[in-house]
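Missing here is one protein chain; the remaining ones are kept as they sit in the complex.
Labels A and B are assigned to the chains in the order they are written; within every chain, residues are numbered from 1.
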Amino acid sequence: MRSPLSLEVPLQSRHLSALVRHRLAFDESVWVRRALIGLALSFVGLFLVLPLVTVFARALGEGPARYFHALTSREALAAIRLTLFTAAIVVPVNLVVGVAAAWLIAKFRFPGRSLLLTLVDLPFSVSPVIAGLAFVLLLGRSGLLGPWLQSIDVQVIFSTPGIVLATLFVTFPFVAREVLPLMQSQGNDQEEAALTLGASGFQTFFRVTLPRVKWALLSGVVLCNARAMGEFGAVSVVSGHIRGVTNTVPLHVEILYNEYDSTGAFAVASLLTLLAVVTLLVKKFVEWRTE
Amino acid sequence: MSVEVQNLTRRFTSGGTPAVRGVSFVAPGGAITSLLGPSGAGKSTLLRTIAGLESPDEGRVLIEGKDCSNIRIQERGVGLVFQGYALFEHMTVRENLAFGLDVRGHPKAQTKARVDELLELIQLRELGARKPSQLSGGQRQRVAFARALAPRPRVLLLDEPFGALDTQVRMELREWLVRLHEKTQLTTVLVTHDQEEAFEVSDHVVVLFGGQVAQVGTPDETYDRPVNRQVAEFIGGANVLASGTVVRPHDVQLKKSSESPSKITALRRVGGYVKLTVQLASGERINAEMSQTEAIAQALSEGDRVEVLFPAPSANEFIT
Partner (left out) sequence: MKKSVLPGFGLSLGVTGLALTLVVLLPLSGLLLETFTLTWPGFWSAVSEPRAVASYRLSFGAAFASAVINGFFGLLLAWVLVRYRFPGRAIVDALVDLPFALPTAVAGLTLTALYAKNGLLGQHLEPLGIFVAFTPVGVVIALTFVGLPFVVRTVQPVLESLDPSLEEAAAVLGASRWQTFRRVIFPSLFPALLTGITLSFARAVGEYGSIVFISGNMPMRTEITPLLIVTRLEQYDYAGATALAIVMLAVSFALLFTINVLQRWSQPRHA
């Protein structure tokens, strides 16, 4: 008869610590593992995959002709133009500001530094509706600067500048958020090396710092862009919903939905969904590149 | 091309304890000077101040007799080899070496020739197209050296340059550094916590403790005539007797003698030699070393009584 100890024979022939680690890594029984994976996948399927599929299914539900018709209507095209225009201003501005903020916070110690960090992050903590409201209260007809803006004949609220400003606000932290942690973790050694080798400040930044954070920067830019093109709350408050004039793509979705044009709403929504998918792919690509 | 540090003080928090306090020394032109001390002694801070990466709170740095206080870091003409190398990871070896010339706007052909020359010097001609991450530790170290040398600095500063390497590679690179220095005769300041390294490569040693200079001299001077107990113990692990006498373990002579009050309390063989601990009549314990051959000849073992002799030449007293 085999003694119970004979089960442990492999211990003598294998490397002990490797065996323990191997056992630990798979310590939950197969069934527990399968149950956990199954539960997680069901959740993902229900909450993420199903909505994603639904958008395209509903958009194309009445055939491609209807789909393209919805996308090429005069108002849809106007909304697309306005969204592209907004992003074309917001993304470059926030790119420059985000990199400046990250450089400032990562590379220098100064009084008020942590306050500055909090302020840069602040737009993430403020409801977009409140952001929109703040701009209306400041720049609207009866706002603090309203009379002055009227005197120089500039309309901000219920007009494109208001949409751009509100979008700038909600997307403010994106680039800094992605770049800052990386800049901090990289330390200053390579910048210092560049300086001792005779590089100027700009040479150091463009030839040493920037190439090292380029992937994080790309990630920040696509996320900033996705939010800029998809922002609803803040833009909704400042836009005034003037069809064909101050409607962005997300606002156009709402209008179509309220008019019971479900297929049209999904067709336009499918554009934003494609944007989201591309954003995720770029983000995944960046993660893969930096691994 | 001497480097002179005058009365240098550097604080990291205003009002806090300075990392470097009133340090003065001269690193003579064409020589290798080591800044030697335990970690936290302020060696790296001192080196970074010479490079211009830190600005002193008091005192000044002179290179070739010229005050550097207002000279921009880019124009100091120093080459710095960083502790962790700080190679540009996104550039190839060639691009790393060319960087210091490119940013100064040197003509392409000239830069290429210089890079070729440096690759030859560090024996990495074949690896110019590699990224630093594809090199071994020793290779990275040599690239860091070559990069610092590329713009032909007046002074070479080395911050624990061999710290992160295996013993074997460290030995090879030390020899390589000495040969390189013989060729270039470049004024060099080396930071290290390893006294053996300092003694092997340098002509002058500045011993630092707690941000202050403890002793300046040649390696022999600091070894044979340490100015105080701290220096004596840090360099060569000397025995310091209650009387103030400093005795190096290998200078202690032991003779088997059953009448002696001194006794071997521990004996370990370490390769070719033997390390012993001996308890003296006074109760003090001292360390001794002798060759394996001698230990066998005397048939020494733990518990044996021995007569202890301190020969005159290297035993000396200092005022504490």
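Here is the rule we go by: contacts are C-beta pairs under 8 Å (C-beta built on N, C-alpha and C of every residue); 3 or more make two chains touch, one makes a residue touch a chain.
Just so it is clear, the model here is predicted, and its values are computed rather than measured.
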Residue touching the undisplayed chain, where the options are A:88, A:154, A:242 or A:280: A:280
Of A:78, A:149 or A:168, the one touching the omitted chain in the full complex: A:168
Touch list for subunit A against the chain that is not drawn: 20-21, 23-25, 27-28, 33, 36-37, 39-41, 43-44, 47-52, 54-55, 58, 93, 96-97, 100-101, 103-104, 107-111, 116, 118-123, 125-131, 133-139, 142-145, 165, 168-169, 172, 188, 191-192, 195, 200-202, 204-205, 223, 226, 229-233, 236-237, 250-251, 253-254, 257, 262, 265-266, 269, 272-273, 275-277, 279-281, 283-284
Positions on subunit B contacted by the hidden chain, ascending: 12, 52-55, 73
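FYI, only the chains that are shown with their structure count from here on.
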Centroid spacing, where centroids are CA-atom means, of subunit A and subunit B in whole angstrom: 50
In the complex, subunit B residues that touch subunit A: 51-53, 73-76, 78-80, 82, 84, 86-90, 99-100, 103-104, 147-148, 150-151
Residue numbers on subunit A that touch subunit B, as the complex places them: 189-190, 192-200, 203, 207-208, 211-212
